[in-house]
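What you see is the complex with one protein chain gone and the rest in place.
This part shows subunit A:
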Amino acid sequence: MMEVCGSSNVTLREFGSEQSLLSRPDGSASFIQGNTSVLAAAYGPAEVKVSKEIYDRATLEVLIQPKVGLPGVRERAQEQCVRETCEASLLLSLHPRSSLTLILQLIHDDGSLLSCFLNAACVALMDAGLPMSRLFCGVTCAIDADGQIITDPTAAQEKESRALMTFAIDATERRVMMSSTRGSFSVHELQQCIAVSQKASEKIFQFYRDSVRRRYSKTL
């Protein structure tokens, strides 16, 4: 699907998203990258439990639901990555003493899961109409055994890779908001992956723009 032949043939799998597909949440979105798909729902701002109340900003809760069984350590780690990214982009101080809840339901995992979670989270927050200082997107890069960079890897490609990196890129200055890495790589490779992710993020931001334009248009 995304063979890297020679120097420059890095692709993103086909991706898509549907917004407002659930009636109960204030904002909801599904995000699909190849076979990987995630459903996200956002609630809020709403009343907050006294124990979780923060006096000068809203409390953001991120919940990741696996497909089988109960959430474990892996889900907690991913939750933290997503929460910290969302906290950095949401204007939480506009809603002090309230709660925002973001629920991410895994539908199918075929690689690049964390970046799919990030993208779904961003679209759901957009759909909920929550004030944000910037948009963000997630891009996963894998470095295979030959040192080639693969963007948006499938599960099989992830398995064979030497290193795996996920970056959250912000839309205003294309800066790295969060990074999560696995495996070993050189500084040079890291910089290359960041540069690739920044390039790839442009495609995703363009997609955000197109989908919002389509959503608020009067005709298809």
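We take it that a contact is a pair of C-beta atoms (placed from the backbone, for glycine too) under 8 Å apart; a residue touches a chain by one contact, two chains touch by 3 or more; residues count from 1.
Just so we're on the same page, contacts and distances are computed from a predicted model.
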Undepicted complex member, UniProt protein name, chosen from "Signal peptidase complex subunit 3", "Sulfotransferase 1C4", "Exosome complex component RRP45" or "TBC1 domain family member 15": "Exosome complex component RRP45"
Residue among A:L22, A:I54, A:A88 or A:M132 touching the omitted chain: A:L22
Missing-chain contacts mapped onto subunit A: 1-2, 7-25, 30, 32, 34-35, 37, 39, 41, 43, 46-47, 63, 65, 67-71, 99, 101, 103, 105, 107-108, 110, 149, 151, 187-188, 191-192, 194-196, 199-200, 203, 207, 210-211, 214-215, 217, 220
